[in-house]
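This is the structure I want to talk about, given as structure tokens.
For this depiction, one protein chain was excluded, whereas all remaining protein chains were kept in their positions.
On to chain A.
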Amino acid sequence: MTVTITVNGADHSLDIDPATPLLYVLRDDLELNGAKYGCGLGQCGACTVHIDGKPAFSCLTPIGAVAGRRIRTVEGLGSAEAPGLLQQAFEKEQAAQCGYCIAGMLMRAQALLDRNPDPDEVQIRAHMQTNLCRCGTHMRILRAIRRAVAMRKGVHSAQEVRP
């Protein structure tokens, strides 16, 4: 059947099995690399995207269920040439090792910042609990989110955000 989805502001019509998880449509049909296959079980968060502004596991979301809804991927936050604020903060903190989890981390964190522009440390950790990192980059990811909060507030002093 034909399904129309809106990804990063652009509409795409696909002739596709509506049970296909959104992840494979993003990766294989739209050729977007951001969302990653990690577990297919909603346990690791590597596939995290936004659906109507809320973080969601694209590996568990059938494409038929998101017709007409607004989907945002890490590509929608910015590009290497013009990175978004959160991407800039991750770059500043060098908050990646292998980086396979990082697009999911960015989308998870962006959802928090969209809802609460000034979260405290406890709120950040609780919100990020869903997403797994195996390289142990957690401390830098937390720093990067704090840096993004500070950047948004116009505080650019590295001392403010570096413990």
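Everything below uses one rule, namely that a contact is a pair of C-beta atoms (placed from the backbone, for glycine too) under 8 Å apart; a residue touches a chain by one contact, two chains touch by 3 or more; residues count from 1.
Criterion: contacts and distances are computed from a predicted model.
Colleague: Name the chain not shown, per its UniProt record: "Quinol oxidase subunit 1", "Multiple sugar transport system permease protein", "Xanthine dehydrogenase family protein molybdopterin-binding subunit" or "histidine kinase"?
Modeller: Result for the unshown chain: "Xanthine dehydrogenase family protein molybdopterin-binding subunit".
Colleague: Among A:Gly34, A:Pro55 or A:Pro119, choose the residue that contacts the chain missing from this document, as touch is defined above.
Modeller: Of the candidates A:Gly34, A:Pro55 or A:Pro119, A:Gly34 is in touch with the missing chain.
Colleague: From the list A:Ile51, A:Met128 or A:Val149, pick the residue that touches the absent chain.
Modeller: The missing chain is touched by A:Met128.
Colleague: Which chain A residues would touch the chain omitted from the figure, given the whole complex?
Modeller: Counting over the whole complex, chain A touches the hidden chain at residues 17, 19-21, 24, 27-28, 31-34, 36-41, 43-44, 46, 73-75, 77-80, 83, 87, 90-91, 94, 96-103, 106, 125-126, 128-129, 131-140, 142, 163.
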